[in-house]
Structure formats: structure tokens, C-alpha cells
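A single protein chain has been removed from this complex, and every other one stays in its place.
Right, chain A next:
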Amino acid sequence: MTTAQPAPAPLTRPELVCPAGTPAALKSAIDAGADCVYIGFRDETNARNFPGLNFSRREMAEGIDYAHGRGAKVLVAVNTFPRAGRPEVWHQAVADCDSLKADGVILADIGLIDHAARHHPNLRLHLSVQAAASNPDAIRFYVERYGIKRVVLPRVLTVQEIAEVNSRIAPIETEVFVFGGLCVMAEGRCALSSYATGQSPNINGACSPACDVRYTETSEGITSELGGFTINKFAHTEPAGYPTLCKGRFIANDKASYLFEEPTSLNTLAILPDLIRAGVTAFKIEGRQRGRAYVSAVVQAFRDGVDAVMAGKSLPDIDLDRITEGGKQTTGAYEKAWR
């Protein structure tokens, strides 16, 4: 009896999808080796609607020119949920992506996807992580009904589960987050921030918005608040972190702890080979709110990492400690014990 193993399937090179909150970051990302950047308009139509970020129509046109001139792509996130009674702002955003010749739009809302599929049949549609399509039936719904080409998977699945999903939905493309800020709740299905502040990430495009943040100096140190609720307290010797709601310290069962998650960043550099073998089409880096230096460093690290794996070399030893949140890193839901 022969014991010959079937040859392993050839690995597909994943596309590196990188964040750009400003025209400068877009150039930095592309110069550092991004295959694709994702950006948003300067309004509530995208989930990083922060002051000083994002693109005007003119900046977007110039950014798309810069990218296309260097063989890179641009995706535009229109990934909040249009307000009842005034969908025009969101419809216009999608129309502008089409006329500006963006390589695709990243959408979360079923109604907006329906509109885009009807009115912009040549525009490539990606399903945002904010739609939280966590299983093959949900994914097929968007693909079969609306012609979605790629699904960004919610950060709830293990690598093993991602591989299973991919085997069931092939050849539909999937994209997963590989680095950056980590939602611990199923994305787009979290109203914690609006409960505290009245500003909804899904509608207004900002989680734990800066306008609702307050730092108070006390005799013991610094207290950080969101919407009037204490999110954390720091001794004078500690750096006071930003009060992202789900990364705060709370009391449950008479014990104070980081109940939901520590201040930490997703970093999958060490498990890149597993994610590539799981059949993922694209790797996404979070961080449109980050500066050029951050974007350059992370994109370069993942460019080197992906290229090494594809060349059959060992992973380069890259230290991203200095730019991760609180200096802490996690592989998050990709490992089952995280749950």
C-alpha cells in the first residue's frame, strides 16, 4: 500500500489591505508596500468619523490617482448604517466612489448594499466587518442576493473556523484583520458606546468619541471617563490610556478587572502562515486613526512577513511592541482559549 500524501495546495498570496486616515498616510502605506489602501469620506458615512481624519472628494480623487499610478488599489469604507429618513448622504457617498473610480466599496448595511447593487452594477462590493457575517449562510446571503465579492470576517472566529468557512464558501473571497485595535464584541452589533454617550458607532461612525471623553486629576492619579462613566483610573506613575469602553476596568463580583479586554492590540505576525493556509484572500490592518509613522511601520512589517511566508522562509523577527496599545499584544479570537 502506498503512503503517498497528496501535494499541499499551492498557497495564494494574500492581498495586504492597509489603513489611511489622511492623504499622507495613504502615500506612506503604498510606499511601504500596501497592495491596497482603504479610506473614508470626511463624514458620518464611515466608521472612523473622527475630527481631522478622512478624505474630501478632491483628496480621494488624488489618492486614487496616486495608488493606481503605483499599481495599488483603493477601497472606500461606507460602512455605517444610514439614518432612517435621510439615506441620501450614504447614497451620494457610494455614487462618488463609483465616479471617482475607486476599486471597491466596503458596505455594512443591507439597504445600502441593495441600493449599490441596483444603481452601481459595475462597482465592486465588499462586505464590511461591521455586518458581522459569521457563518457560510450569512455570507452566501450577501453574495447570492447582492453580488458581494469579498467578505471581511468578524473577529469572532478561530483560525480553524476561518479555514472551514473558506472551504464551504469558496471561491468567495474573505478578508481578516491581522493587526491593530480589536473589537471584543461582534462588530456592528455593539451599542455600549451609545448607551454611555448617545453617539452610536453604527450611525455616527465613532466608538467612544473624543467629545465625550474627560480626564480628571485626583490625589491618587488620573481618572478617565466616557459619557460621565469612569472607564479607568491610573496612578500618577502610569500612562493614562484612552477610555475605549470595552478596554476599561469595571467591578463585577466585587472584583475590579479588565472585564471585557485589556488595552491590547491584535498582532498576528506569528500566526501568518496559519492564516495564509486557511485560504484567506486578504489581510487587513486596522488603524485609519493612526499617523504615518505607525502606518509605515506596520505595513512594512506585514509586507516582510507575507513575503517571507510566500517565499518559504521563516518569519522575520519584527518587534511591534512600541506601537501597540499599552504595549500589549494578542491573537484575539483566532485562538480558541481567548473566548
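Couple of notes before you dig in:
As a convention for this text, contacts are C-beta pairs under 8 Å (C-beta built on N, C-alpha and C of every residue); 3 or more make two chains touch, one makes a residue touch a chain; residues count from 1.
To be clear about the criterion, contacts and distances are computed from a predicted model.
According to its UniProt record, the chain left out of view corresponds to "Ubiquinone biosynthesis protein UbiV" among "Glycine cleavage system H protein", "Quinol oxidase polypeptide II", "Peptide ABC transporter permease" or "Ubiquinone biosynthesis protein UbiV". In the complete assembly, the contact with the undisplayed chain comes from A:Pro87, out of A:Pro87, A:Gly147, A:Pro273 or A:Gly291.
When the missing chain is restored to the complex, the residue among A:Phe50, A:Tyr66 or A:Trp338 that touches it is A:Trp338. Contact with the chain that does not appear here is found for just one residue of A:Cys36, A:Leu53, A:Ala102 or A:Val184, A:Val184. Contact with the undisplayed chain is limited, among A:His115, A:Arg150 or A:Lys247, to A:His115. Seen across the whole complex, the unshown chain contacts chain A at 81-85, 87, 108-112, 114-115, 131-138, 140-141, 156-157, 161, 164, 184-186, 188-192, 194-198, 200, 202-203, 223, 227, 229-233, 249-253, 255-257, 259-260, 333, 336-339.
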